[in-house]
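One structure, pasted below without further comment.
A single protein chain has been omitted; all remaining protein chains appear in their positions.
Right, chain A next:
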Amino acid sequence: MNFIYALPMVASLIGALLCLVRIEKFEETISIIAALTSSIFSFVIVFLPNISNGFFFIDGISKIMLIVISMVYVLTAIFSTTFLKYIEEPLFQKRFYYLLLDLFTFSMFFSVSINNLGLVWVGIEATTVTSALLVAVENDEPSIEATWRYIIIVSSGLVVSFISNIFIYASTGTLEISKLLSISSFSGLLPLGAMMAIVGYGTKAGIFPMHTWLPDVHGKAPAPVSAIFSGVLLPVALYVIIRVIQFTPVSYVKTFALVLGFMTVIVAASLMAVQTNYKRLFAYSTMENMGMALIGISLGGYALLGVIILILSHAFAKSSTFFLSGNLLSRYKTTKIDKVTGVMKRMPSTAYTLLFSAMAITGMPPFGTFFGEIMIILVLLSAVPVGWTILLMAFLALAFISVNFKVGKMIFSDSEGKNMERKRVGTIIPIIDTVLSVAIVFFIPWIEKVIK
C-alpha cells in the first residue's frame, strides 16, 4: 500500500526515462502524460492517511506541496510545447529539455515526501543539478552567467545546510523528520543548526541577503522554467524551513526567521520600485512573497495556514505572470518595460490575464494571496509592536503599486501596430493559472482540514 505514496515520483521518473526515446514530439506528449499522472496520484494521496515510516513522511503540508508541484508541472509541460518554438538556438534538443524538466520535478517530489532531513538535502541539491541547464536553454552569454551564479551561490548555501544537518544530528541523534518532531530534549547545537538551515535553504528560497542569484535566473531563464522555479522550487526550499522550525522550539530561531523574512520583503519591495525589466520585476515579487511566507512560518499557528494558502495561490498566479512574460517576450523581443507598449491593443487576451495575475501576485482581493497575507499579518499584529506591522504593510503597498503601475503602463499605454496575439495554448494556460489562484479561496476550509 505504501508504494502509492511514491507514485508521483515514479510517474515523473518514468516520464524522464521515456524522453530518451527518439520519436518526433514523443517527449512532449510523454512529459504531459507523466505530469497529469503525477497530478492524479497527488490528489489521490491527499485522501489517504498521513504516513510516517523509514522512507516517507507525508502529512498535510507534504500533501499540499505534492499537489502544487504536480499542478504547476502539468501547466509548465503544456506551456513549454508552444514556448520552446521561440528559442532560436536552444542549448540542447527538446527531448533533453523535457528530460531535465521531469527529473527536476522528480527531485522536488522526492524532497517533500522523504522522512530524512539528510536525504531532503540530497533532493534539494539534486534540484540544482537538474535545473541548472534549464536556465541556460537560450544559450547566450547572460544566461550562462546567470546559470553559473545560480550553481555557485545556491550550492555554497547548501553546504551551510549540510552543516546544519550535522549539528541537528549531533544535537538529537537522528535526522528522521518524524522523530525530530517528537523530540523532547536536545543540546544547544539544535538552535544553531536550525539557524544555519534557515540560511542554507533560505539561499535556495531567495531570502535576503542570499537572494542575488534569483533575479538573474528569473530574468534569463525561459518563461516556463521561471514559472516552475518561482511557483514551486522556492516553496520547496521553504518547506524544509517549515519542518526545521516545527521541530526547533526555540524562540530566537523563530525571531531570526522573522527578521530575515521582514528584511526580504523590505529589500524586494524597494528593488521592485526601480525595476525597468519586467521579468526581474516579477522575480523580486517572488522574493517578496517568499519573505512574507518566511514571516508566516516563523509565527506558526494560523499564520502557517496563511503561508500554505499564499504558497498555493502564488504558485498559480506567478506561473501565470511568467508564462505571460514569455508571450510578451516572444512578440516584443524585449524585457524592457518602457519598450513594451499597448499590450491591450496588440495582445488583448494576454493583457487581461496579465492585469489580473499582477493583482494576484501583489495580494489583491479576491485572490488567495490576499487571504494568505491577511492571515499572516493578523498573527503578526499580536506578535510584534503595531509599528512593525505598519512598516511591513507600507512595503507591501510599495510592492503592490510598483507591480501594478508598471504592468498597467505596459498594458494601457498607446501604441501603433496591429493585433499580434495568437490564440493558442500559450494564452489559455495563464488564464487557467489565474482562475486557480482565485479558486484557492473556496478551498481554504479544506486546506485547513488537510494540514491539521
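Note that in this section a residue touches a chain if its C-beta (ideal position, glycine included) is under 8 Å from a C-beta of that chain, and two chains touch if they have at least 3 such contacts; residues count from 1.
By definition in this document, contacts and distances are computed from a predicted model.
Candidate names were "Nitrogenase molybdenum-iron protein, alpha and beta chains", "ABC transporter permease", "Electron transfer flavoprotein small subunit" or "Hydrogenase 4 membrane component (E)-like protein", and the UniProt protein name of the unshown chain is "Hydrogenase 4 membrane component (E)-like protein". Only one of A:33, A:46, A:84 or A:170 touches the absent chain when the whole complex is considered: A:170. Taking the complete complex into account, A:142 is the one of A:142, A:209, A:301 or A:365 that touches the chain left out. Set against the missing chain, the residues A:91, A:197 or A:260 yield one that touches it, A:91. Screening A:27, A:125 or A:288 against the full complex identifies A:125 as the residue touching the chain left out.
Taking the complete complex into account, residues 89, 91, 116, 118-119, 121-122, 125-126, 128-129, 132-133, 136, 139-148, 151-152, 155-156, 159, 162-163, 165-166, 169-171, 175, 187-189, 192, 215-216, 219-220, 271, 274-277, 279-280, 335 of chain A touch the chain not shown.
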